[in-house]
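First comes the structure, then the notes that go with it.
Only a single protein chain was left out; the remaining protein chains are all shown in position.
Right after this comes subunit A.
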């Protein structure tokens, strides 16, 4: 059992917390990085997630969680600076490069990232993935958008409704 007051930022070692994915993998990460999640922030402030306890995340699998934490670890220093007013142009460019590369991933991973970003309320990540998805769908037809996002094929009823709407808004497809 770890004493909750163990990590307070005054001693050298950064406070660590443990997050447990839906498939029971344990991730140890700096509290500052995990705190980018609004959902986790309060628990962590209350001293949760330390020692052998860990915070269970039943909605996030390990593949997604490791991706999410990659983002959090990279963005934590800038976030700790309160939006990094004193960040250099180089720092900002580096974060931008990281972000661009970060979302350059398979669409099914992107989809789980959207869900996780919203579950965990990580604002920057929410915007980042939303922007990427918007980029992916902006030139596509409704049916292509559904496929891109892995929606199940429409039921005959839905299909009929889509057809009717497409006839009505035919100009949007030219």
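Some points to look at:
Please note the rule applied: a contact is a pair of C-beta atoms (placed from the backbone, for glycine too) under 8 Å apart; a residue touches a chain by one contact, two chains touch by 3 or more; residues count from 1.
In this section, contacts and distances are computed from a predicted model.
Within the choices "S-phase kinase-associated protein 1", "28S ribosomal protein S7, mitochondrial", "Putative exosome complex component RRP41" or "F-box domain-containing protein", the name that UniProt assigns to the complex's undisplayed chain is "F-box domain-containing protein".
For subunit A, the residues touching the chain absent from view are 107-108, 111-112, 114-115, 118, 126-127, 130-131, 133-135, 137-138, 140-142, 145-147, 149-152, 154, 158, 161-162, 165-174.
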